[in-house]
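Excluded from the complex is one protein chain; the other protein chains are retained at their positions.
Showing subunit A:
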Amino acid sequence: MSLKIGVPSKGRLMEKTFDWFGARGVAMRQTGAEREYSGAVDGIAGVELVMLSAGEIPRELAAGRIHLGVTGSDLVRDKLADWNTQVAELAPLGFGHADLIIAVPAAWIDVDTLDDLDAAASAFRAAHGFRLRIATKYHRLVRDFLTRNGIADYQLVDSQGATEGTVKNLTAEAIADITSTGETLRANHLKILSDSTVHRSQATLFLARAADWPPAERAVLAALATQLGLTPPAL
């Protein structure tokens, strides 16, 4: 048996994850061909690397098929019900920063806050006969945020990509999406509502509470935590 750690299988997230662990004496690397999804860990015994799509890591953590996993804090909060009962946050990794925000057309000069969005939604529903549509793939986070803020007369419509284009394509009136620089939003003539930061996301190391934690895995976790300078939660 070994302690399985899921990491993003490609791109900058993978590189930055390798860098973060490498800087703490845990060397992760891809093995085999460049595009082959297999990896190895040096510098600590008993750790197995599992290369996964970042979007699937929350599900794998919840199912307990991996012990630890690196993914965006936004994905874990959005995909897992009561996320903090299913996983524990071990460490924010300081990269992959992005904010989940709500944006509307820049031409909406009368809308700057959630309060305005709510009023605009009311008038929109009266004029068009259906609820103002907000395109997003972060349904849980956005719905909880809007409910908490008492927004009415909206509906969430699913958008798994190119969300910034939905307003122009007339499939939504507003969007909720992650942004780091805001450039794509500006290019699509959208602006961020001033009080609409739903979540500030970054790559985070999570621990799966539902995974098997026999003594051997606990010992590897303790060794790994010491190496990384972290305090693992009670299991």
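Keep in mind that, in the parts below, a contact is a pair of C-beta atoms (placed from the backbone, for glycine too) under 8 Å apart; a residue touches a chain by one contact, two chains touch by 3 or more; residues count from 1.
Rule of thumb we're sticking to: contacts and distances are computed from a predicted model.
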From "Polyisoprenoid-binding protein", "NADH dehydrogenase subunit M", "ATP phosphoribosyltransferase regulatory subunit" or "Chemotaxis protein CheW", the hidden chain's UniProt protein name: "ATP phosphoribosyltransferase regulatory subunit"
Of A:Ala27, A:Ala45, A:Ala152 or A:Ala216, the one touching the omitted chain in the full complex: A:Ala152
Touch criterion as defined above, residue of A:Ile5, A:Ala91 or A:Ala120 at the omitted chain: A:Ala120
Residue of A:Glu60, A:Asp74, A:Asp99 or A:Glu173 in touch with the missing chain, whole complex considered: A:Glu173
In subunit A, positions touching the absent partner: 81-82, 85, 105-110, 112-113, 115-116, 118-120, 122-124, 127-128, 130-132, 139-140, 143, 146-152, 154-156, 167-168, 170, 172-173, 189, 191, 194
